[in-house]
Structures are given as structure tokens and as C-alpha cells.
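Just below is one structure, and these are the notes that go with it.
With one protein chain held back, the other chains of the complex are shown just where they sit.
Right after this comes subunit A.
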Amino acid sequence: MVQIAFYTFAALSLSGGLAVLFTRNVIYAAFFLLLTLLGVAGLFVLASADFLAVAQLMIYVGGVLVLVIFGVMLTNKTDPVADASSQQPNRIASQNRSTGWVISALVAGSLFAALFTLLARANFALLNQPVGWQSTVNTIGRQLMTEYVVPFEIVGILLLAALVGATYLASPLAKSFRNATR
């Protein structure tokens, strides 16, 4: 039963990732990314990380993905001059579509082959130990307030600064305000 659930979630996340790779529409890629994130959340549950699965759902699906879809919708346009880009002066002539596919498939495929052979041959002593499933919320809360309290506060400051900076960057007033104060 657990095996079936694992393979279902793994297939969900991997097929979502492959669909992001192969689709040609940006908004479809955003929705296939949703599948991948849901599958990864399921894998987190099966690896006895229940708090992280809920955090994955809330942060990625509820936050990042909504942000990405807003970005897609705000930068979307029907491109009337799609073929004008082939006449640009500094375009590399051999950089066409199929070359990009071959190069990226070569790099990513060889990386996956190397990692796969490494992981298939490796024998981690840690992975032979028995594991028990228990809720991690208690431990994470205790760790956040004791051992990781300094990184916790620093990441809070970082998030605040990044969100304020992103709001300023994205506002249409930013450019005119900079020009006006100069």
C-alpha cells in the first residue's frame, strides 16, 4: 500500500516535471508545476515529514505558484514579431531549436546517468537502519526555538527584506521615482 502510494506520487512529480519540460505554453507549465509540487508533498509525507508536506503545500502551492501565475499573466502578450528575432545582428547561427534540445538532453541526461549509477552502487550504512514513523511537528517546533533560533530569526529578516524589495521593484512608480529624485 505504501509502495503503491510512493510510486503514484513519484510518477506524479516526475510526469509533472517532464510536462514542464515539454510543454510550449507558459501557463500550462505553471499548472504542471502544481502537479509536481503536489507529488513532492506526498513524497514528504511518505518520508515521515508531515510538517514539511503541509509547509510545502502552503508555501509553494499557496504562495510561489500563485506568484508565478501572476507573473505569467502580467508578462503575457501575443507576439506579432516572432520571426524578426532571427535577423538580429549578434545571433549565433547554430543556436537553433534542435541544438538546444540536444545540448540540454546531453547535459541533463548525463548528469542523471552519473547520479543513478552512483546511487545504485552506493551502500549507505545509514539507510539500513530501521525507521519509525512519528509526527515531526513537536521536534521541529522545539528545534526552531532552541538550536535553530538564530537562523530562524535571520531567515525572517531575509524574507521581510526580500518581500519589501520585491514590492518596490515591481511597482510601476519605481522607475519614475528614481528619475525624479536624481
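As a working rule, a contact is a pair of C-beta atoms (placed from the backbone, for glycine too) under 8 Å apart; a residue touches a chain by one contact, two chains touch by 3 or more; residues count from 1.
What we mean here is this: contacts and distances are computed from a predicted model.
Think of the chain that is not pictured: of "NADH-quinone oxidoreductase subunit K", "Carbohydrate ABC transporter permease", "Phosphoribosylformylglycinamidine synthase subunit PurQ" or "TldD/PmbA family protein", UniProt labels it "NADH-quinone oxidoreductase subunit K". The missing chain lies against subunit A, touching residues 2-3, 6, 10, 13-14, 17-18, 20-21, 26, 29-30, 33, 36-37, 40, 43-44, 46-49, 51-52, 55-56, 59-60, 63-64, 67-68, 70-72, 74-75, 77, 79, 85, 88, 90, 100-101, 103-105, 107-109, 111-112, 115-116, 119-120, 124, 126-127, 129, 131-134, 136, 139-140, 143-144, 147-148, 151, 155, 158-159, 162-163, 165-167, 169-170, 172, 174-175.
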